[in-house]
Each structure stands twice: as C-alpha cells, then as structure tokens.
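Excluded from the complex is one protein chain; the other protein chains are retained at their positions.
And now, chain A:
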Amino acid sequence: MRREFKLPDVGEGLTEAEIVRWLVKPGDTVKVHQEFVEIETAKSIVALPMPWDGVVAELMADEGQTVDVGVAIIAIDTGEGGADAAPSESGADAAPSERIAALADDMVPRPPAEGAVEPGAHGSPAPKEERQAVLVGYGVKTGAAKRRPRKASTPAPAASPSSAPSPQTAVPATPASTTGSPSARPQAAPSGAGAASGGTAEPGAVPSAARLAVLAKPPVRKLAKDLGVDLTTVKGTGPHGSITRDDLRAASEAPPEAAPAVQAADQPREERIPVKGVRKMTAQAMVASAFTAPHVTEFLQVDVTETMEAVKRLKAMPDFQDVKVSPLLLVAKAVLTAARRYPMINSAWTGEEIVVKHYVNLGIAAATPRGLIVPNIKDAHTRSLPDLAKALNQLAETARSGRTQPAEMAGGTFTITNVGVFGVDTGTPIINPGESAILAFGLVREMPWVVDGELAVRKVTTLALSFDHRLIDGELGSLFLRDVGAMLEDPLRMLAWS
C-alpha cells in the first residue's frame, strides 16, 4: 500500500521548509524512526523520522526546493494491503531501539547550515532572509488552510446582540474577490461570541484596506517591508493572485521607470545584491557599535623578532606536536595576560553599570565563506598554552567549514582581529558589540630597526587597539597596549606577568 508523508510543521506555526538533503532514494528499504530527510525551517535543520516500515516509492520534492507544510514529500510502499501499516510490533527486531536513540540527538537540532549570527546579544537569532526566526511562540498559519465556504446568505446567529458577529467579518472563500468592503480583513477569524463588534474595524480606512486586501503571506510582507516595496504596486502570480517572493524580487529589481538602455547588453553597469544573512547582521552590529561606543584607536609598532623565534621553538616541543602554532597564539596569550592586569579592558558598558568580567571569552574575528564571524574561546584565561593553541585551531577550522554554532559566537568579552593575514599593516577595528576593546594584529614584516644604537633588520608588526572611551581612558588603553607590545617584544615577560 502506498502511503504519503506530508511535510509537518516541526515548529509552532511554521508554514514551509526547504528540503536540504534526502537520506534515502527510491527503492531503499526504510524502517520506523529511520531518518530519511533533512529539512531546514526558519529555525534550524531538522531530520525527519519515518513513521512506517516499507520501501521508498517516490521522492516527491527536490533538494533545495521549498515546500509548504502539508504537502506530500515522499511516498512509501508499506507492503501490506491493509490500511493500517502498524510497524513491527514484535519487538524482536532490535534495530528500532538504535534508531530511536538517534532521535534523542534530534531533540538537539543541527545548527543552521547558513546564515549565521553575528555575536552580540545573548543568542541573538539569525534572521534568515525573509524568514522569521522565533524560538518559541505561535507563528502564522498558512492561508492555505481549508476553509469551508459560508452559505450564501449568512444570517448572523441570533444570540444576544453583543455576541453577534458583525456581518462584515464573514469572510468570503476567496478573499481576492473582495474589492470594496473596507473592513474585510482576509485573516479576520470570525469570532462568535463576545467579539468586540466594531472594535477593530476601522470604518473609512480605505487606503489601508487596500493594503490588507493584497494577498501575501506574512514572510512575504516582511520581505516587502525590508526591500521597501509597496505591496499594492506588485502584481501577484501565486495562488489566488497572491504575491510571492519571486514577484517581490522581480519588482524590487525592476529598473526604475525611465532607465535608458545605454548599458552594454552583456555587462550590467550596476548590480543589486539584497542585504541579508551575515552581511546584514554585520552591518547592524557595526553600526550599533560605531555609533554608540565612542571609539579611540591607538597604534604601536613592535619588534616581534623574539616572538617569532619563540613560535619556532614552541613548534619543536612535544606538547605542540599536533597543533599549529602561529604568532597569533602568543598575541592571544599576551592579551590574556594583560587583561588580567587591567580588567577594565575586558568589560561591558550597560548604560547604568560597567560590568567587569573576570573571565575572558576571547573572540577571534574570522573571514569565512559566509562573511565575517567572531566565534570566541570560552574561558580562554583558564587555558594552558597548548590548550589555547588547540582551541584556536579548532575555532578556525569550524569557522572555515561553516559549522560555527550561534552559541559559540555569543558572550565574547574581547576580540582579536588578525588583519596581517590580509597583508596589511594595521587598521582601526570596530569593537564587537557588547565588548569594550579590540586588538588588530598586523602583518609581520622585516624592517630596518634601531637596536642598541645600530640599524638592524628586525621582524616588526603594528598593533592597533580600539577601545570604548566611555569606560576606558587613554591612559588605561595605552597601558594595556604598551604591555601587550612589551610581551611580544620579549615573550619572557608573559611568564613574568602571569
């Protein structure tokens, strides 16, 4: 018997999900609880478990396709002719236990593959394009819900006058056909009793009624808002003339009225890239930081010849055999050591208070294929040097492969940005929101340098420290920067000061 599995609402009130990956193919034998597909909702990636034993008859959606909740996505041939495909009741088959164990993991959904979070607010969710990320709450139900048509004339049920629904709330089956009635609200659920008759209906509010009469799902409405598109100007191509995302995109990308066709046919002179995902989060975080925290940046050139030598010697030590040792490790160590001497550097401004943190969650800015992210090493101040090296490696690897979890980016207290890897000497870094200072580590290059009154060729770098002048004065910032520099000039100082 063929049974079809319909895409469930795995959150509260989600309306659609994207098929990320099929874990089975037609002809495969499947068992109850076996995970068969990964879907991505506005919230996370979730693997769906099979409700039946059987053989895959058909995959009814493609990877990458966004499917509405309630639409069949896979067909299973459950073998038996009977209607109820009750799965193995015998208990003799031990395998389901293992599969159910996998479900325990499913209670901890995978992190979203894409569209990460900039650090900042505690666990700030990552808005994925137009989708709304909500942790818990009741979202919207699809307009596609089956609704029985009302009888031709809808007599208001005669109860007490106050409880009679006003006639206008009687919603026609296809709201698209509503043109005039100012108070016709497509979503207004007719409430039977005690509804505020006249409370919400705004008589005469024709323009807004026009907007309400436009058919578009809430995520599309949000996208329209984000793109600055007036929905009433868009022609819908979806069911019942509803406006889809594609309609919006087309509308927002349409050239302004009189754009003359002077451009070369093959090479557009301009390109419009929707601001979304990591780019959007980065923009918000940077604006929030740059325009709330008065930034001061100080620079220091440092002879790091000794540090480079120390890195070489560490590499040869057995404790560092299976980790990559880079100068960044010693910069991190120097920062941690200096932060202990000047705790105010590692603090947060809340408005009423300064929260001085006696722990360091050390953020490392990472350029990833998805954009800039700043994961942090939790309690970096407690780590031994080999441990710190491992953590740095791991963080970089995770970031590079795009698997950094939002929690790993939350709760940072100080950030290092390694701009030297881009081949530049320095920059004026912007403080990660929620923190008070950030250190840029520049390119290490050979330079003429005066040592003991003589010119010598030395390895030199530039450090730049930006700090929030609301709580850190020039003196403190300078002391901190000077100490970090001193430790990199003579790494033995790290020992002396820790």
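Everything below uses one rule, namely that contacts are C-beta pairs under 8 Å (C-beta built on N, C-alpha and C of every residue); 3 or more make two chains touch, one makes a residue touch a chain; residues count from 1.
We adopt the following convention: contacts and distances are computed from a predicted model.
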The complex's invisible chain, by UniProt name, from "FAD-dependent oxidoreductase", "Branched-chain amino acid ABC transporter permease", "Sarcosine oxidase subunit delta" or "Pyruvate dehydrogenase E1 component alpha subunit": "Pyruvate dehydrogenase E1 component alpha subunit"
Contact residue for the chain not shown (choose from A:Thr282, A:Thr297 or A:Gln405): A:Gln405
Per the touch definition above, residue among A:Val10, A:Ala290 or A:Ala348 touching the missing chain: A:Val10
Hidden partner chain, residues of chain A it touches: 5-12, 32-33, 43-44, 46, 48-49, 51, 69, 84, 86-89, 91-94, 96-97, 100-101, 103-104, 106-111, 117, 122-123, 125-126, 135-136, 148-151, 154-155, 157-160, 163-165, 170, 190, 192-194, 378, 405-408, 410
